[in-house]
Structure formats: C-alpha cells, structure tokens
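One structure coming up, written as structure tokens, with questions to follow.
A single protein chain has been removed from this complex, and every other one stays in its place.
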Amino acid sequence: MLVLEARATQSATAAWLSPLLAMVLTALTGAVIFLAMGKTPGIALYIYFVEPLTSWSGLSEVAVKAGPLILIGIGLSLGFRAGVWNIGAEGQFIAGALLGSAPAVYFYDSVNPLILPAMLAMGVLGGMGWAAIPAFLKTRFNANEILVSLMLVYVAELLLVHLVQGPWRNPQGWGFPGTRMFPDVALLPMLFPGYRVHLGTLIAMAVPLLAWFVLTKSRFGFQVQVFGSAPLAARHAGINNHRMVWTTLLISGGLAGLAGVMEAASTIGQLMPKISPGYGFTAIIVAFLGRLHPVGVALAGTAIAVTYIGGEGAQISAGLPKAVTGLFQGIILFYLLAFDLLTRYRLVRIRRGERAA
Amino acid sequence: MTPQPLLQLQNIRKAFPGCLANDDIDLEVTPGEIHALLGENGAGKSTLVKIIYGALRPDQGQIRWRGDAVEIPNPAAARTLGIGMVFQHFSLFESMTTLENVALALPPQNLGELRVHLEQTARDYGLALQPDRHVYDLSMGERQRIEIVRCLLQNPSLLILDEPTSVLTPQETETLFATLGTLAREGRSILYISHKLEEVRMLCDRATILRGGRRVDDCIPAKETAHSLAEKMIGRRVESPPGHSASASSEIRLQVSDLSVQSDQPHGTDIAGVSFSVHAGEILGIAGIAGNGQIELMSALSGETGSPRAGSIQMLATEVSTLAPMARRRLGAVFVPEERIGQAAVSDLNLVQNSFLTSADRMGFVSHGLVDWAGVERYAGEILTRFDVKAAGTAALANSLSGGNLQKFIVGREILQQPQLLVVSQPTWGVDAGAAAAIHEQIQQLVSAGAGALVISQDLDEIFALCDRIAVISQGSLSPPRPTAKITTQEVGLLMGASREQPQEISHAGA
Partner (left out) sequence: MELLIASIMTMMTAATPLVFAATGELVSEKSGVLNLGVEGMMLIGAVFGFAAVTLTGTPLAGLLVGSLSGLLAALIFAVLTLTLLSNQVATGLALTIFGTGLSALVGLDYVGETIVQIRAVHLPVLSDLPIVGRLLFGHDPLVYLAIVILGLSGWFLKHTRWGMILRAVGDSDGSAHAIGYPVIAIRYAAVAFGGAMAGLGGAYLSLVYTPLWAENMTAGRGWIALALVVFASWRPSRVLLGAILFGGITILQLNAQAAGFGIPGAFMSMLPYIATIVVLVLISRDPIRIRLNAPACLGRPFRAER
C-alpha cells in the first residue's frame, strides 16, 4: 500500500526537480496535442522549445521577453510568499506604462535626456498607485485583494484603450489608435547594434539578485516568510499586518509598473491599445514555477520566454496558433502543482504489520 | 466465571511515520463496567480508542465484540455495533444547531421526531440541552452534553469518553460522573480515558495503564493510591515541584485596570472590567474553562490585537496599551501563547528562525534592517542545551519536535531573554509529565530570580501547584485574586461556572 507521509524537512531536491518534471511533462503533453492537430510532434517541439535558443537574435528576443516576466514575477513571488494574492499585475503593468509614458506623449519632441529616468520613476509610481487601491481597500475595508486587483485589470485596459483612441491619439496617425512614437531620448538604449536587447533587460536581471539579498539577509524578508506561512505567529511576533499588505502590494505593483513603462519605452516605442501579451498573468506562472525564489523566478521567466518566442516562431513557420502557448502555460502550472505534493510529502510503501523505524 | 467481555482487543499495533503509537496492546471491557484507560499524553490512548471507533485502522491485531472477531472499517460500523464516542476536541459543527448536530450523527430521520426524542433523553439523564441554539453560542460543558446525548440516542453498549473533564468545572464533573454511574447501572460499559488519577480512582472499576504505546499494567484503581497510579503511568518516581523561593515584593510588574476588550474572533468572548496586578517575585494564576476570554486577555496583554476598548495595561511601570508587541518585549515582558504551532512557533521554519521570531529586538539581532543569523544560531543552540530540548539540531523544523520539546523550546526562548515579566497561557497543555515538570521549574526559577509571572491555565492542578494567588476568568470577567492558601478547588470551580446561564443544572441522574 502506498501512502503519503509528511516530510520532516522540505525536500530541496524535490523543490528543484518538480519544476523540471513539470516542464518535461508539459513538453510530452504538447507532443500529444501537436499530434492531435496533425503536426509532427518532434518538429513542433523543436520550434517551440529549442529553436529560440539556437541563434543570437533568438536569444536576444528571449531576453527581451524574459525581462518583464522576471520583473513582475519577482514582485508577485514576494507577495505570494506573504500570502498577499495580487493577481492584477497586468493592470499595474498597464498603469505603469500609462503614467510612465505621459512625459513622452506630452513632450514628444523633447531632447532632454532626463525624460527617460523621469518616465521610469513615473512608471513605478503608476504601478504602485494602481496596486495601492487593493492595498487600501484590503487594509481599510477588508476587501479581497484577489478580486479587487483583478477587476482593476479590466479598468486599466479600458483606460488605455480610451487614451490611445482619444486624448492621446497620434494626430498624424490616420485615425489608428495609438500615441505618437516616443522621442529617441525617451527610449531605453539598445545594448548591441542589430539586436533588441536593451537596458531594461539588464535592470530586470539585477532585480532578482536584490530580491535574493533582501529575502535571506533582511528582517523584512523574514517577516514576509512568517506572515505568509503563519499569520497568527506573525501577529504574535509583532509583524504589522497592514504594513505587510501595503509593502508587498506596492513592491509588486511598482515592479509591474516598471516593466510596463520599459515595454512601452523599448520595443514598442509608443502606447497602443494592446501593449501586453498577458505578461501580468503569465508572471503568476513564472512566480510559481520559480518556487517563489528569486533565482528560480529568473530561470522560470527565461524558460517561459522561450515558449513565447517559440510560439511566435511556430505561428510563422509551422502555422501553429498562438493560443497553444497559453494552453501550455496552464498545463505547466497544473503539473507543477501536482508535483508540489512531493516537496511536502513522500510516497512510502507500507506493508501491513511492518514496524516503523 | 466472569461474564463474557463486551470488547476485547488483542495484540493491537498501530504505527505512524516515525512513531509506534500502539505496540501489542490487549484490553478487555466487561458489560456494565467503567473501565479507565490511563496514560500520559502521547502514551497511545487516543490512537487506541480511534481504532475501536473505526476512525483509524490497526496495522495488526484483533478486535472481538461480544466474543466475535470484527472489523471496524469506519465510525458508522462502530455505531452499528453499539459503540459511541465523545471526542476530546469535540466533533461538533459550530455554525449549526444542537439539533442538526445530533441529526448528523444519526441515521436519517424526521427532525421533528428527533427533537422530541432528544429532549426526552436529555431529561432522562440530566443533560440539559436547547435544540435550536447554535453550537458557537454554547459553553464547553453544553457542547460535551450534545456529544453525550448524541451517543445515547444510538443506545450504545459501549460509550468512550476521551478526557471528558478537561473542559468542565469540578461541579460539572460531578454531574457527569452521576450520569456515567446511571449508564453503568443500566448495563452499558464505559471506556474512560484520562490522565487524572483522582478521577479514575473515584469513578472507575478497573484501569488499563498505557505507557509509551504499550500496556504496562491492569489494576483496580480503588485499591491504589494516586501516587502508585502515577508511578505506573509515568514509570518512575514522581516528585512534586519544589516551588519558588521568592516572595512577592511591593514592586508591580503588571497592572491591569478596568480592561475591556472586544473579541476579534467570530465566536469569541468579549472581556469587560478586568483588573489585577502581578508583583515581582510572585506567580498569579488565572483559572477558567477554555473559551471564557483567555485568548482575548492574552492577546490584549501581548499587544497582538491592538488597543483595548477601555482600561489600561501597565507593564514595568509603563503604559503599554497602545504599544506594539515588540515594544512591550523591549520593555522586558515576554509572552507564551496557548497555540504552540502557528502562533508561538512557525511549523515549517527551523529552530534558528523560530528563535529569532520573538527575540529579534531584545537580543539585538538586527542592525540596519539586516539580521545577524550567526548570532541567532548561537542563541538557538543555547536554548536547546540550557532547556534540554530534544531536537535534531538547530536546523530541525519546528513541526519535527514533540509537543513537550517544542513547548520547552518556546518557554526557553522567552526565559533566555531574561524578562522581568512572563505571561504564559496553558504552559503544559498536552505535554508529557517530564516536560511539564521542567517547564514549571523554569518558571519558578525565573520568579525566584525576581521576575513576575502570570499563568493562565485551565488545569486546576497546575494552577494550585504553581501559583501564589488565584483569580478565575468566566464569561470575560475576572474574580478578585485570592491567595492560594485561602481558596479551595470547590470555590474556584464555582467561580469558573459563575454567571453562566445554567439551565437547570440540578441532575436527577442516579436519583
């Protein structure tokens, strides 16, 4: 008879193994799906998971996509550790892009190099401001942050559409929705000529290191941990409930906002009705896949970025619909959650009458 | 010739991961007897009765019922055989009514008829109940009566009670014993689980004693002394605690005046107009049945629930009612709450992290927001050695420790901070006798060294053994503290049941 037995300590091996297992099984499931769609699984899988890594431009694109995923994922993982379920990062991403782009929209012929730092700062503020709404409503009125932050995604999307179709629309844009192109000084500099990797990608790579330091060395990192796994113990230890909700939401909102403005001020170079391919939601998967650990999040963000780029490639070269990528993301999370069990429990075979050690 | 036993257990064995809870246990219960299952916390009593009730399956061994070998795969099967059980942590549904709670444990039937039946049975056995009240509204005693009536309605031949008196006042205990006597005279058997020796001597016809998962003895309790029973149960000579050497000084360490707190729990008890003081060199005990405002008082003192509605709390001559928990600790007060796992300690953090939890400020482990983890690790090591905590090193997770060892660790963590005031709730609840004695000794040493201590406990033996003065909390009010020498158990019992609306407690059971 197989039974589950609680582990005395969480298994570190299982913690690293389960995301890998989840990815492998997702690839296998993907093969079955491709087969069902009448594609050759081997080729499709190669396009999805390998091809993006075989060229410099592919790697550059992966890095560009991984940036926002890692930034948002780091913020969310901090919140999830603390049991604060901010799932509206998509809205905070848009809010950051909106507020952060305002200088570039209003000073569209500016040549002042200070405009870029100002935009980044305003992007962070925009994301924080959007996240402050669920924080305020949660601490003041006990309103569920999951539902509030999610509702605000729709509000932010509608606000963006309104602005780029109305007040902020490019007067020379032949009526197409979208702002003017940002001035050059308002764009994040590219790192290598010919590739789209930009300064924002570097910033995104640095954030996990900072997060790792905070989590392991600082008192705040410890408090986040306790607050998430034992709220009553946190209260007993004098960890302020409201302050934890506020800080974690502001940090995750700020990082999402930063990702938003950096997206607008780099590869897109303007605001459009759709500026995010669902980064805010995908980052939830990134956070879990990275086991809420900064290094894990960086790796998971990169892995998911590969499937994004692979998905685009598959659309062009194999005629595979982009929607497959979304399906993969759901499946990988299912597998991960299933394997999670193994980090907390182990399977043991018990024969009747066997004497336990 | 002895009558055929109602229940026989032969060679029952049950192992859990990492622990052998029942090792080769035999037990025999004859019709109409009150049979005690006596043992310390962790001796395997609960596991054994869960096996009898079908809530656990034995790994090995046989159960015979009226002479026939039976399998009891689930509680429903146990009930069909005629086995009823009253759980220690009640198996009741708080948001549902008494009637619904009873109905859930019985085969489907018309609720109207059940109500009549319920009221009849309750009257017959002197167990006052109100069918339409929600359980969250009820006292512990009333909740227990629901469980008992619920069993009796199934007309059981064997009734199992797991530590039934731990939530009762002495007066309620007497009523319960009268009811149990009636049941035994009707020919029903009772399996009575307890670690309280005097009770077993008073009530039970026979006793089976468990220790460390094994049956160590059978005896007739009336022929034993409490002392001899204790030795069988614990397995070595027991010594009474030495007491502390300090005497109360005039210096006040904790002064609570007219404190009123609104509970933040859904079914909590508000506390109102509570006043008392704790002096240096004394232990004040607060007795009372669980759920009478102890949790609210404790969290108001530790500062976990914010400012009280009214009144003042002074610790070490400072008004603290608006101070956060850590600020109170910095003044020199420490707190040991009732919940070990999840409140005093975090189960999935290791002992180093758990050491840091409450000691961060007072031990100076934080500078510029960064933690001196090496220092914390040394501190954790010191706790383990000084307080004899059995653990696989400081990297062990809190949930890998036994209840007794974890409590020693928690008390040690607070005492090593050299507090001037210790506030502790249920210090030895559910821990084995060895650990309990060690914890009592530590508290007394601390007080001997000049600290003041407040002990909140529902264990009257503990309160009387440990405290210099005793007050009783009931329904959120506190009786004036009185010196231990000038108050009896009976008086404390009356205070524990005071001001509760007690619907015709006078029993005609056994009349």
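Each chain gets a letter, A and B, in the order it is written, and its residues are counted from 1.
Convention: a residue touches a chain if its C-beta (ideal position, glycine included) is under 8 Å from a C-beta of that chain, and two chains touch if they have at least 3 such contacts.
None of the values given here were measured: they were computed from a predicted structure.
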Q | Chain not shown: contacting residue from A:Ala31, A:Ala143 or A:Leu232 | A | A:Ala143
Q) Which of A:Val50, A:Val295 or A:Ala323 sits in contact with the chain that's absent? A) A:Ala323
**Q.** Listed residues B:Ile12, B:Leu56 or B:Ala230, member touching the removed chain
**A.** B:Leu56
**Q.** Absent-chain contact - pick from B:Pro3, B:Gly67 or B:Pro108
**A.** B:Pro108
Q) What subunit A residues would touch the chain not displayed? A) 3-4, 80, 85, 87, 137, 141-144, 146-148, 150-152, 154-155, 158-159, 161-162, 165-166, 281, 284-285, 288, 321, 323-331, 333-334, 337-338, 340-341, 344-345
Q | Residue numbers in subunit B that touch the chain omitted from display | A | 16, 54-57, 74-76, 79, 87, 89-96, 100, 103-105, 108, 264-267
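Here, only the chains that are shown with their structure count from here on.
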Q) What part of subunit A is in contact with subunit B in the complex they form? A) 5-6, 8-10, 217-220, 222, 225-226, 229-230, 232-233, 235-238, 240, 348, 352-357
Q | Complex contact set, residues of subunit B against subunit A | A | 13, 15-20, 59-60, 299, 302-304, 324-327, 329, 335, 337, 339, 342-349, 353, 356-358, 360, 366, 369-371, 373, 392, 395-397, 399-400
